[in-house]
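Certain chains of the assembly are absent from this excerpt, and the rest are unmoved.
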Amino acid sequence: MSRRRPVRLGEMTTLEAAEAVRASPLVIIPAGAFEQHGPGMPMATDTIRAEHVAELVALELAGSAVIGPSVPVGVSPHHLAFAGTVTLTTTTLAAVVREYADSLHRHGWRKILVITGHGGNNATLTTVAQDLLTTHPDLQFAWTPLTSLAADVVAGMRVSEVHGHSGEAETAQMLHLASHLVHTERLAPGTTHLGELGPVSRLSLQGGHPALTMRYDRLSPNGVLGDPRNATPEDGRAVVETAVARIVAFTRTWLDA
Amino acid sequence: MSRRRPVRLGEMTTLEAAEAVRASPLVIIPAGAFEQHGPGMPMATDTIRAEHVAELVALELAGSAVIGPSVPVGVSPHHLAFAGTVTLTTTTLAAVVREYADSLHRHGWRKILVITGHGGNNATLTTVAQDLLTTHPDLQFAWTPLTSLAADVVAGMRVSEVHGHSGEAETAQMLHLASHLVHTERLAPGTTHLGELGPVSRLSLQGGHPALTMRYDRLSPNGVLGDPRNATPEDGRAVVETAVARIVAFTRTWLDA
């Protein structure tokens, strides 16, 4: 039986992995979260999106990238008031990612890209990148979020004044990528206007700086920002394809260098 | 659209998770590894088996258990000489499991069972259980390996004098659970007799105590212990079903208490 080499390192044998070290200089790590996504979407929403995008990127790169192990739980203390949320501390997430990177580095890989479907991981990924400069000076470590890569596409969608977590853009992506896990009949608007919030919550949500991190039960009664009922799979496809295209473009330049 | 509540917490919304805290007092955590499994089986072998068994157990328990987030990477420093292996330190794995447990405890769960497909995680899981006695005295934390639960079944299979990692029993389980990921044409015997090894390697493999942990490249040239060519899906089914039955029996007693 002859088979194409899989794109996921987890599905490779060590023989294929050894070949991949030579042929595929980039390893992509999908990082997600295990946190509430309102009444209509599952805990694994961010991991699912990250894994899908990682696969689309890797396929596009046609052999020059492989997908490493996922990070299925991220930094989500702000969602702990909602049942089901599981979180790591920032220290532990950093250790996990650093040890993934260290293992891959031992095999010979020198380029790692983490694709995170969860914004709560962004800061920790940056701290890992900073610390690796000293401990692994010959390793190049990059990371990217998803939705914000396609902020222009989202801006063109029908979005509420307040939108974000479990809102229009995230729901659209799930309708495109994993609609069987979306309870469309339960999708319900969360906080959609700043006016619904008290002044401190508004400060936290207004974006920009100063940045004030708050628990999501202070920001939205049902854990949702925006109105996911307005999400469409077409919009989701547009967000995903744009994100994939931009990651691929970045990566091609990186690999060609 | 009406759907049955899923058994995986990752596929639940927070509404279903809130219900599960009340209705399903047990959370099962599948823990695996990301490590070489010889020329014929994939890196994710242990995670795949743990997740499958977790699902079979949870289904058998019919609503009294849910499946929490997986641990896709375990403690595998002994396999780092083989390409593709990714490992956590024991400290980091302990932190990950402890923080999963802490989050679930915050939501109200008081019984957690980790099913590990990878023996390299056993010791760390025990240390987590010990430390939780002090930090979370009202939490009951149990863990179980897989294959050794069915040691009697394995003993009745056609196994080599030396068998174990990526050998007859593990391969049989994969042929039963995920045969599409097994390269049957590449399955090849590894170390099958103690006589093939030098004396120190023999000490490491003979089981019992004193226990001497060694790198697998010292124990087997291709990373395999045993002859996976003798594995059959029927044997795999027997191992899996026995393991599931014993975990279910344990858990029923536990939940009834």
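Just a few scattered comments:
Chains: A and B, in written order; residue numbering restarts at 1 for each.
What we mean here is this: a contact is a pair of C-beta atoms (placed from the backbone, for glycine too) under 8 Å apart; a residue touches a chain by one contact, two chains touch by 3 or more.
Keep in mind it's a predicted model, so treat the numbers as computed, not measured.
The complex in this file is a homo-oligomer whose displayed part has 2 chains and whose full count of copies is 6.
Going forward, only the chains that are shown with their structure count from here on.
Averaged C-alpha coordinates give centres for chain A and chain B that are 27 Å from one another. Against chain A, in their complex, chain B makes its touches with residues 1, 3, 6, 8-18, 20-21, 34, 36-44, 47, 68-70, 72-73, 80, 82-89, 91-92, 95-96, 99-100, 103-104, 106-107, 181, 183-186, 223.
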